[in-house]
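Some notes on the structure that comes next.
The complex appears here minus one protein chain, its other protein chains still in place.
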Amino acid sequence: MSAVTGDMAAAPPRANRALRQLLAAFNTNKTSWVGLATFAVVVAIAILAPVLATHDPIEQNILEKLKGPSAEFILGTDGFGRDIWSRLVYGARLSLWIGGVSILIAMVVGSLIGMVAGYFGGRLDIAIMQVMDVLLSFPSLILGLMVVAMMGPSVGNLIFAIALTAIPPFARIARAPTVSVKERDYIEACRALGYSHPRIMAVHILPNIFPEILVMGSLWLATAIRVEASLSFIGLGVRPPTPTWGGMIREGFENILDTWWLSMAPSVAILVVVFALNMIGDGLRDFVDPKLKGERGG
Amino acid sequence: MAEAPALSVQGLTTEFRIGGQWHAAIRGIDFDLGKNETLALVGESGCGKSITALSIMGLIPKAAGRIAAGKILFEGQDLAQLDEEHLREIRGDRIAMIFQEPMTSLNPVLTIGFQVAEALRYHRGMSQAEARTHALELLEQVKIPSARQRLDDYPHQFSGGMRQRVMIAMALACKPQILLADEPTTALDVTIQAQVLLLLAELKQLYGMSMIFISHNLGVVATIADRVAVMYAGEIVETAAVGDLFDRPTHPYTEALLSSIPRVDRTSDTLMAIPGQVPAINRMPGGCRYAPRCALRQPVCERPPALAPVSGSAPTHLARCWVRAGGDR
Amino acid sequence: MTQAAPLLQVEGLRKFFTVKRGFPNPRTVTVRALDGVDFGVREGEAFGLVGESGCGKSTAGRALLRLIEPDEGRVRFRDTDVLALDRQALRALRRKIQIVFQDPYASLNPKRLVGKALAEPMRVHGLAEGRALAERVRALLDEVGLPPEAAERYPHEFSGGQRQRIGIARALSVEPELVVADEPVSALDVSIQAQVLLLLRGLQDKRGLSYLFVSHDLGVVRWFCQGVAVMYLGRIVERGPLPQMFDEPLHPYTQTLRAASPVPDPRARVTMVRIEGEVPSASAPPPGCHFHPRCPHATERCRVEYPAWKEMGQGRGVACHLYDR
Partner (left out) sequence: MLQYLIKRLLYAVPTLLAVLTVVFFVARVLPGDPAQVMLGEQAGAEAIQALRVRLGLDRPLVEQYVDFMQGALSGDWGTSLVTGRSVLGEVLNVIPFTIELTLASILLGALIGVPLGAWSALHRNSLVDYATRIGSLFGLSFPAFVMAIMLLLAFAIQLDWFPVISSGGGGSVSERLLHLALPAVNLGIIMAAYITRVTRSSMLEVLGEDYVRTARAKGVPHRAVVWQHCLRNALIPVVTVVGLYLGILIGNSVLTEIVFNRPGLGKLIVGALTQRDYTMLQGLMVVYTFIIVVVNLLTDLTYGFIDPRVKYQ
């Protein structure tokens, strides 16, 4: 209701810097705090894996196989007698590393592609976005499967495959606001003032589209972790005996009638991480998306 | 006024919630709308003119706003007290409204014919076919060229001016007693604005309606209104017959407003700007709301003035000013 | 006329936008935004460009700055052929010609402190550094009537009128000689509109600025400008000095615009005129005189032949068959 917002827009708050804005973003949606806290714990666990792990995650000990939870083996042992807890914390490292690096790559490359396409427009834009759309319409898991199958499973290849599938969405998410920001008068003012294209893009467009890219980043990090786990589950992830969550679930699933509980701990772990990231992204998105602003008044 | 008014608004106060606190967007609005009369509500953005219309229609968003006090008397009922179901029966039937943005005020996925016919189906219980025939007549009445072919077209196939005509046809479908027109020509080019104003004036005559015409444009108001109420910061600050108001603007705000308009019909070197800006809804001054920007400010303006008769003018000419109109209760 | 040579001279400016629509058989739709436009702005003058939406008046303002590259025509600014400039020279020229926009909410970068937004142009063009720069920002703010603290705030903390002042200050930062003002007061309330108009007028006197003032509001143009051109569907239909042109408009379209412009005087309402039709699309302008379908004086000739430009003396000119001798 424009009349209402017109009345209310008159009250200007005091200056707020980037950090305050981010805090405000988190405060608009309390669940994002829960998400952030949870994710921070998982990251801490991954970093501290060597300290937290009680056993070697790879060394087999057939004598101790398939033990239930105990003081020595917090979550019990798997079919090779390896400590599940230790494998879980090392698995977190791998999951976060592969997901984080691949999304970072996709974020940088994709945003750059999208921004350039959107800013310059014309044939370049059409050509780039056509390729992106084609890649985007391809199921990311199938694309990942294909790439890993062709190149062989290794941490580097997994990162490459996941980054490849995530570049198109970032290109898209960066392009749309670039196109609309570009149309705004202040970009025209920049051109009228004789600023160079790189300056306009870096100083005047990027800060305005960055929040959306960041939101997308948190949501796609969730997706990346899920895809990595899926590939490992299918058997195309990092080779055993390296501990991965997807691989651990697979081990439990292969004997689902006898040792189904082996799947449970890594399943919960993935769910917690992905859910936490989605909560962060969700809360931030509500804040970034101007269309939904004011929705949570009072 | 000898004849009973078509609508009587008394002490209307509508509040909105900002940061958990309720603030009045309009306060103590009083006016009578006579039969066949066009009353213009004029003021700058944020003065509460649209809120007034939405309050009458019962369209204030419930989550953030409420009518806190006052009566809206229409046909012996107080609209402020009616429940949603009874209000709905009145809306679009006996009181209709048209809006500012013809581009966004029509539903993009429904045909023009359907949207015009809709009010007839709900209020008159007409069948699809009957309502459609009526819709065609209405579209012809608002002078949409080749209306018969356009009945099944969608809004995006119409120009801005034509969409506003469709809006008018929709509003008039049930022959309402009162039409609320909220800045109906603001989004249009001047030549189209002139066409729409003429159309509204003609149809008002034809239907024998009363009209509340909301505008920020004093030129448009001078063209169409019988009576004018000038609003500032949620209050009516001056009200008079259109001739009296333009001849003898009494409230300092009205006066300043009139002399801040560059006129197309005469050359004047002076252009008066009002210093400062409209106070925010949650930071209203306690006394006269215009005082902080007023050149005639006196110590007495610390207290809120009431609408009072302007001496030497018609008895219907009222102004809310201690200095110019006594303003005492 | 024996007045000084114009500061800006625009001749035969043309810009067609082509849009392809439809898939298997794409149709090329040509929108004639500017179809041979001539006008000039004299030193110290405010020249108005008026017309309804889609007439090409904003495109004209942007084309002479080369924010939109025109297809054809000549633009001379003093002794410079603007359309022939290379990138480097164009950057230098843009110090001389600046632009102020309509929408005060879209014309400022929301993520940039006002002080930075004002300092950036001067830094880019190497006009000032360090303390001198800060001093100039302060002076600019003062010139447009804002307190020095404004530099430490973000655009969203200001009202529409204040933002428009910031936009003006930004344009002034590079010390231009000509300002293209594209509907600078259309988005503002009347009382604020007057404030901004007075500011612009003051700058004109103090700095000797010239303006190309694009607007749809005849009243504002009459008050602010000394000369005006009326545009309809990408062409200028009438041009001349003010207030003569609005007191005695020659072209039927100017007459229509004049009659349709509301006047805050109830006694003027008798002139409520009947106006035919709507503005046709600029992609399919009517043949002959573009205005003929809406013109009360249209003749057979108007339907086939676009009227040639006729100088009518006293700096006035019109494109209408009614004035053929």
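The first chain written gets the first letter, and so on, giving A, B and C; residue counts start at 1 in each chain.
Heads up, the rule we're going with is that a contact is a pair of C-beta atoms (placed from the backbone, for glycine too) under 8 Å apart; a residue touches a chain by one contact, two chains touch by 3 or more.
Note that the structure is a prediction, hence the values are computed from the model and not measured.
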| item | value |
| --- | --- |
| Contact partner of the left-out chain, one of B:21, B:81, B:157 or B:205 | B:157 |
| Option from A:84, A:106, A:128 or A:229 whose C-beta touches the chain left out | A:229 |
| Residue among B:21, B:104 or B:205 touching the omitted chain | B:104 |
| Touching residues on subunit B - with respect to the absent chain | 57, 59, 63, 84, 88-93, 96-97, 99, 101, 104-110, 118-119, 122-123, 154, 156-157, 167, 170-171, 173 |
| Touching residues (missing chain, whole complex) on subunit A | 1, 31, 130-131, 134-143, 145-147, 149-152, 157, 222, 226-227, 229-230, 233-236, 249, 252-253, 256-257, 260, 263, 267, 270-271, 274-275, 278-279, 282, 291-292, 295-296 |
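Quick note on the criterion: only the chains that are shown with their structure count from here on.
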| item | value |
| --- | --- |
| Most distant chain from subunit B by Cα centroid | A |
| Cα-centroid distance, subunit A relative to subunit C, in whole angstrom | 48 |
| Rounded Å distance between subunit A and subunit B, as computed from the means of their C-alpha atoms | 51 |
| Residue numbers of subunit B (touch at least two other chains) | 45, 277 |
| Numbers and ranges of subunit A residues touching at least 2 other chains | 10 |
| Subunit B partner contacts - residues on subunit C that touch it in the complex | 52-53, 159, 161, 189-195, 197-198, 216-220, 222-224, 243, 246, 256-269, 272-275, 278-279, 294 |
| Complex interface listing, subunit B residues touching subunit C | 44-45, 159, 161-162, 189-195, 197-198, 201, 216-225, 242-243, 246, 256-258, 260-265, 267-268, 271-275, 277 |
| Subunit A partner contacts - residues on subunit C that touch it in the complex | 62, 65, 67, 90-92, 94-95, 97-99, 101-103, 106-112, 120-121, 124-125, 152-154, 156-159, 167, 170-171, 174 |
